[in-house]
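For reference, the structure is listed below as structure tokens.
With one protein chain removed, the remaining protein chains of the complex are shown where they sit.
Here is subunit A:
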Amino acid sequence: MAKARTSLVRSGLIHLALISYTLIALFPVFLTLINSFKSRNAIFRDPMAIPTPSTFDLVGYQTVLAQGDFFGYFQNSLIVTVLSIALVLLFGAMAAFALSEYRFRGNLLMGLYLALGIMIPIRLGTVAILQGMVAAGLVNTLTALVLVYTAQGLPLAIFILSEFMRNVSDDLKNAGRIDGLSEYAIFFRLVLPLVRPAMATVAVFTMIPIWNDLWFPLILAPGEETKTVTLGAQMFIGQFVTNWNAVLSALSLAILPVLVLYVIFSRQLIRGITSGAVK
């Protein structure tokens, strides 16, 4: 091992810092998971304890699966998340391509306008959005959620992707033009494959807030048919009594799909982070 640039103390401290951050970040997840497998009494008696044969209980999962249509909620969450990511990536990449590739009047202004959404939270417009959805008859539909989330994800997507697209070689695009590729073919066949790591980054950043969101499902689609997982879990939280077993079990289950999606994107994501650093 090269000793010239590493000291045991320094690398030890760095690892200590990273490990403690990991523990802090994972602790709530860990707590949720262990308690979801315990009986109600055991949760309150010793919330930090790991389930033992005497305290092990699947009552939470049983409640979740028996009450309400949790499979349906999962389906709703997945449909909304996947559709929103797809639309954000498609429209975000197209807008980013136009902004980075073509010289037109107002290009810079348009870019700033689109980036404005990063700074102003979309929730400020909730009332207007709700009025609009009511007028359009979209309340209690998944379409309403997909539309709102697409709008929410686009600014960051355009911002990140247009930076990456500026780095795609002009020569390559021009070679495509000379070979007779249409602008769409250049976009889909030459540029998109080259910015795939950036697309994965955007997908992950877009996915997590959408999956975890409670606000818009509660306001725009609270109906039984359109409930998402996060909203579904709320029915176990009451004003006076909260069924913690069920809440924790529902949340534990909700981690799974997002974990799968993350694993799919993260292979690309790591390539995105290291691209340029290593050739």
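Descriptive notes on the structure:
Basically, a contact is a pair of C-beta atoms (placed from the backbone, for glycine too) under 8 Å apart; a residue touches a chain by one contact, two chains touch by 3 or more; residues count from 1.
By our rule, contacts and distances are computed from a predicted model.
Going by its UniProt record, the hidden chain of the complex is named "sn-glycerol-3-phosphate ABC transporter ATP-binding protein UgpC" among "sn-glycerol-3-phosphate ABC transporter ATP-binding protein UgpC", "G-D-S-L family lipolytic protein", "Histidine kinase/HSP90-like ATPase domain-containing protein" or "Fumarate reductase iron-sulfur subunit".
Within the set A:L65, A:L130, A:L181 or A:M235, the residue that contacts the chain not displayed is A:L181.
Only one of A:G106, A:P193 or A:G238 touches the absent chain when the whole complex is considered: A:P193.
Within the complete assembly, residues 169, 171-172, 174-181, 189-190, 193-194 of subunit A touch the chain that is not shown.
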